[in-house]
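Structure incoming, see below.
The complex is shown incomplete by one protein chain, all other protein chains being positioned as in the whole.
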Amino acid sequence: MLEWLVPQASTSARDVDWLFTVILLTVGFWFVVAQSVLFTFIFRFRRRPGVPARYITGETPAEKHWISRPHLLVILCDVFLIASALWVWKTIKQDQPPADERVRIVAQQWAWVFVHPGLDGKLDTADDVTTVNELHVKTDTTYQFELTSKDVVHSFSVPAFRLKQDAVPGRLVTGWFRPIRPGAYDIQCAEICGIGHALMPARLIAETREQHVAWLAQHAPRAAGSAVLGLQERAAATQG
Amino acid sequence: MASAHEVQVPLATRRSATGIPTGRLAVWWVLASEIVIFGGLLASYIMLRLHHPHWHEEAAHTNVWAGGFNTFVLLTSSLFAVLGHQAAEEEDGPRAARFLRLTVGGGLVFLIVKAFEWTNEIQHGFTIYRDLFWTYYYTATGLHGLHVLVGMIVLWIVARDAACGKHLHRVELIGIYWHFVDAVWIFLFPLFYIAR
Amino acid sequence: MASETTGKQQSFWSRYVFSTDHKVIGLQYLFTGMFMALVGGFLAYVFRMQLAFPGMSVPLYGVVTPNEYNALVTNHGTIMIFWVAMPVLIAGLGNYLIPLMIGCDDMVFPRLNRLSYQIFFLSTVVILVSLFVPGGGFGGAWTAYPPLSASAQYNHTPYGAPLWLIAVALEFVAFLLGGINFITTVMNARAPGMTPWRIPIFVWMVVIASVVFMASVGPLVAGAVMLLFDQLLGTHFYDPKAGGDPLLWQHLFWFFGHPEVYVVLLPALGVVAEVITVFARKKLFAYKTILYTSFATGIISFFVWAHHQFVAGIDPRMAHLFTITTLIISIPIAEMTFAFIATLYGGSIELRTPMLWALAFIAEFLIGGVTGIFLGANATDIYLHDSYFVVAHFHYTFFPIAIIAAFAALTYWFPKMFGRHMNETLGKIHFWGTIIPFNLIFIPLFVLGAAGQHRRIYSYEHFSQLFTPGLQSLRVLATSALVVMLLVQLVFLYNFFRSVWRGEKAEENPWKANTLEWLAPSPPPHGNFATMPSVYRGPYEYSVPGRPLDFWPQYAAD
Partner (left out) sequence: MSTEERSAPREHTPHPNYLAVYGVLLSLFAISVAGPLWGMWWLTLITAFGVAVVKATMVAAYFMHLNVERRYIWYVLLIMLGFMLVLFAGVAPDVLARSGQNWQHLRAVQDAHGAARH
């Protein structure tokens, strides 16, 4: 359902959209039933001269069934929804599939700093590529990210990936994602973080292995420097 | 029967469908809300205390003897309060007033001791800024001290009325509140002084 | 009401400002709440205009800067919840109706009652002032997450933030005092014969709400003290660098924040129960079941709070527990909804304005309720959290509560409060003119949320996936609908104030209702009843077979 509005660019996107549809159908059913009963009653039992209202206490077992039976069905639906929700949550937020690569994400007022492993595929080595507000990833590669914040609470959100995780200062949160479709997607900050909250948009570029290697190659050393420069400009801009 | 003319003392205040006098009932609900306020504060403290191994070193610098003496003082003042209530139930206003004033005295001693305690600690550099432990220490004991102060003021007023036999039922109400303040301290004492 | 004051200037103050009469205090709360609703609505108008037409100079306001936008949203939310929903539904209606409905002449602590309003009034002044101090109003969202809210170095509102916090704290104190008053009054001051199972649902709901509020707000009061210290003394309760923990505040806040939503929901449901029974001439379906479900809701609401924090960095294992409890809470509310709908079965329904509002409440709240399930399911919440889907969800719950149910109550009890009738046609115009735009505002927000649009963003120009013509047209639609809705409110205000003085006179019991307040004269004098009533039966004995009349008042001896 959601894919009509946002592309499904990661594996978790599929699972989330599936769950969304499941819930939509379940509660949608109840919603339609409840509304139609409500409106039928409203029209069917409009005041007519000479037709008195009935006296129904709803206390006798026979009458109670009218609400207790549907209410049992609701419980069943809840059990089903809980099970599906927990299962999807487990795959997305708890399991950590073996990571092909790792990226570090640091949020601050008001920018994202991304540390990509260089060609050696390892973090904290000389050839790491640090960028600001631009994250480059390879498709069909399982990434593990570690996320933290320098100052206030931010939230790393990639709608196209159905991925969202708050960046909390003093905490290191790890998670994973696996891009499945090349393209450039919005990264938003989803937790209010001050004046520049709307001014820390970033881009996520999912590209093929070749493109990615090429990008790494040309950004290897001094791109980081320019990136930091860009960061200062942005900071100055948002202050003004 | 109350009528539209007699409005000074609403009939509402004279009813007691539960059998519990309205005043006392209200005091219980006040305490209920106080329990969750102190409960929230102390729950946060306990969690962070267990989170920070180094806090017990900080706690070692609190003055057990001052805290212990204050515990004793509050317990005693509670005894006076309850004896005052007993006197009040025997319609002996002046006696009740005397006990209540003793209770106020207890509160006073408590605050004086606390004042010395704090100055001493601050002089030795254990200020509210030194460490989060001390922030909690001053916040929790300060909040409690505030309750002691309020209690003393009300106690004094109630004692004044009781002395001339007025509103004797209030002696019990303020007593209940005072015992609660005492009970809170019973928990603050081990939390901030003994456990280290 | 004010008309009676003409000529009696000196007594005006003692009668309408410093009165201890529960009815006057109730109306004070009501009018303050209605005024703040206009304020909150105006703030919504300003930032909605900015969202629809980014960068435009909004009529009556001007250009909206990013930090202004944050302040507008924050205070819109804070005001609508704490200065509209709470005062109108709980303090306003509760104060006015509880003594009348349980058959006594006042609250058990009239002076405490007055004090509670005075503190509330002070808090109102403080929150309004906080919008105009240097640096602007607080912009850290009504949830005020630290570290942002904790230090001006981050939020850049050195005066706005503390003032906002102080205002909210004062408001809490006012409602704690009021709550204690409500609870003790209902427990002790009931008329003879008003046994627990004969108390009208509305009174029950206000009491349950007051207890839930009292039990949940405590930790947040403590948390607010800590936050205030962080702001003013520079302590480090929530500063991770110094050993504090930002998540602690989130927990303390939501431990209150979630029960709070039921604190306002329950009285609204109470209003609906009173109205639909009268205008369907039906006994409330399964009175006791409704009460038990509301007890259950009240208790379960203490076990679900972290569903606001699924992706906030809490341990993912805890998310499972809170998903389970959150979906469980839909069960009692579902049953209650069903009971309300069942009440209509076999009724003789007359669609007067109050009834329209009450029925609209059920229909609209269902949307808000079921969308809550998408959020309660932790996995979908990963995507929907802090998106406009959430915004739409809670407006579909809050608007029915704070506005629709409030209108139902106002139109229903208006004859009692002011001894006159409101104009029916104007009422119907206002109803449709509010309900239709309401859906046109918030249905688009569901779509925008599902499309990944996040909250508290002053302009989407920077997001290529969001700044598409299609989505922008939805934003424009929502905003235009809002403007229409706000204009229609003028009809209400005209109708309201005209009827206060010019409306046709109403007798004691215009709706032929059973509950005790309709025994008192309209408007009730100080002291309420000429002779204090006794109660002989439950509140919803309508259309009892073999009775001459289709209603059987609680106060009628036979």
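Read from first to last, the chains carry the letters A, B and C; within each, the first residue is number 1.
Throughout what follows, a residue touches a chain if its C-beta (ideal position, glycine included) is under 8 Å from a C-beta of that chain, and two chains touch if they have at least 3 such contacts.
Computed from a predicted structure; not experimentally measured.
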Practice problem: Indicate each shown chain that the hidden chain touches within the full complex. | Solution: A, B, C
Quiz prompt | Of C:Tyr145, C:Trp305 or C:Phe496, the one touching the omitted chain in the full complex | solution = C:Trp305
Quiz prompt | On subunit C, residues whose C-beta touches the chain left out of the figure | solution = 190, 192, 215-216, 218-219, 240, 242-243, 245, 247-248, 251-252, 255, 302-303, 305-306, 313-318, 322
Exercise. Please give every residue of subunit A in contact with the chain that is not shown.
Key: 93-94, 96, 148, 170-175
Practice problem: Write the list of subunit B residues that the hidden chain touches. | Solution: 11, 14-23, 28-29, 31-32, 35-36, 39-40, 43-44, 46-48, 50-51, 53-54, 57, 64, 68, 71-72, 75-76, 78-79, 81-83, 86, 89, 131, 169, 172, 175-176, 179-180, 182-183, 186-187, 189-190, 194-196
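What we mean here is this: only the chains that are shown with their structure count from here on.
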Practice problem: Starting from the mean Cα coordinates of subunit A and subunit C, work out the distance between those two points in Å. | Solution: 30
Quiz item: What residues in subunit C touch two or more of the other chains?
Solution: 245
Self-check item: subunit A residues counted as touching two or more neighbouring chains
Solution: none
Self-check item: For the subunit A and subunit C complex, residues of the former touching the latter
Solution: 1-2, 5-6, 12, 15-16, 19-20, 23-24, 26-28, 30-31, 34-35, 37-39, 41-42, 45-48, 51-59, 63-64, 66-68, 70-71, 74-75, 78, 81-82, 84-89, 92-94, 109, 151-153, 155, 157, 159-160, 162-166, 168-171, 173, 184-186, 188-199, 201
Quiz prompt | Contacting residues of subunit C [partner subunit A, same complex] | solution = 66-67, 69-70, 139-141, 145-148, 154-156, 240-241, 245-247, 280-289, 311-313, 316-317, 319-320, 323-324, 327-328, 330-331, 334-335, 337-339, 341-351, 359, 362-363, 366-367, 370, 373-374, 377-380, 382-383, 385-387, 447, 450-452, 454-459, 462-466, 542-545, 550
Self-check item: Residues on subunit C engaged by subunit B in the complex (per definition of touch)
Solution: 21, 99, 104-110, 176, 179-181, 183-185, 187-190, 194, 214-223, 225-226, 229, 233-237, 242-245, 248, 252, 255, 525-528, 530-532
